[in-house]
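Missing here: one protein chain of the complex. Every other protein chain is in place.
For chain A:
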Amino acid sequence: MVNSEDVRKIAKLADIGVDDGEIEEFTSQCSEILTYFEMLDTLPQGKGVDRGLINIFREDEVTDSLSQEEALKNAKETENGYFKAPRVM
């Protein structure tokens, strides 16, 4: 179960804006879904997961990449060959 404050906090963490009007809807839907997820509580913790994973390495060689022009092509705001972003501080 989650309450509206939980949803607000999670939405803020994930940078997903939510309106006051949406909070109630998301809270009730997420609560219902998380209650369904609680069936996982009956399972043992940390049963070994066997995926047969192996590391994939490649030689550390210089290869072609997108040109600066191509990389910037889809950005709406650029300056001197850089992406222009909102201020962080």
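Simple rule for what comes next: a residue touches a chain if its C-beta (ideal position, glycine included) is under 8 Å from a C-beta of that chain, and two chains touch if they have at least 3 such contacts; residues count from 1.
The rule is simple: contacts and distances are computed from a predicted model.
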item: Hidden chain of the complex, named as in its UniProt record, picked from "NADH-quinone oxidoreductase subunit N", "ABC transporter permease subunit", "Acetolactate synthase" or "Glutamyl-tRNA(Gln) amidotransferase subunit A"; value: "Glutamyl-tRNA(Gln) amidotransferase subunit A"
item: In chain A, positions touching the absent partner; value: 2, 6-7, 10-19, 26, 29-30, 32-34, 36-37, 39-41, 43-50, 56, 58, 66, 70-71, 73-77, 83-88
